[in-house]
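One protein chain is absent from this view; the other protein chains keep their places.
Presenting chain A:
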Amino acid sequence: MFGPFRFTNPLSGGLLWKIPWRLSRFQKLRQRRRLRAVDNVVATLDEALAKKGETLKALERWKAEMPTEAQMLPKDKYTLFDRSAKRYRKGIHKLPKWTRVSQRVNPPGY
């Protein structure tokens, strides 16, 4: 029960990583800030180009497809689709480089 040879999960099974299955509220706060920062960059580009009467294919596509932070559901801000996960959702922090990539929409039908 006690002592150096007790049967805890890391000792009996070897490597045990404890990654929480959901984000903490502080992680969620920072995630919202990052989403808003990207929204700001896109809005700045859009305004600056609109003044000159120019536009950009990538910009138009982003505006047509991607919701802004305010339009997104909490579900889409903090989780993403995964076909192998239970109920098809997993935490967005499982996505590699999740703080530096844009992941906002779901596959069609989900």
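Definition applied: contacts are C-beta pairs under 8 Å (C-beta built on N, C-alpha and C of every residue); 3 or more make two chains touch, one makes a residue touch a chain; residues count from 1.
Just so we're on the same page, contacts and distances are computed from a predicted model.
Q: Among "GINS subunit domain-containing protein", "Large ribosomal subunit protein uL30m", "RBR-type E3 ubiquitin transferase" or "tRNA (guanine(10)-N(2))-methyltransferase", go ahead and choose the protein name stored in UniProt for the chain not displayed.
A: Result for the unshown chain: "Large ribosomal subunit protein uL30m".
Q: Which one touches the absent chain: A:16, A:41 or A:73?
A: Going through A:16, A:41 or A:73 one by one, A:41 is the residue touching the chain not shown.
Q: Considering the whole complex rather than only what is displayed, give the residues of chain A touching the chain that is not shown.
A: Missing-chain contacts on chain A: residues 34, 37-38, 40-42, 44-45, 47-49, 51-52, 54-56, 58-59, 62, 97, 99-102.
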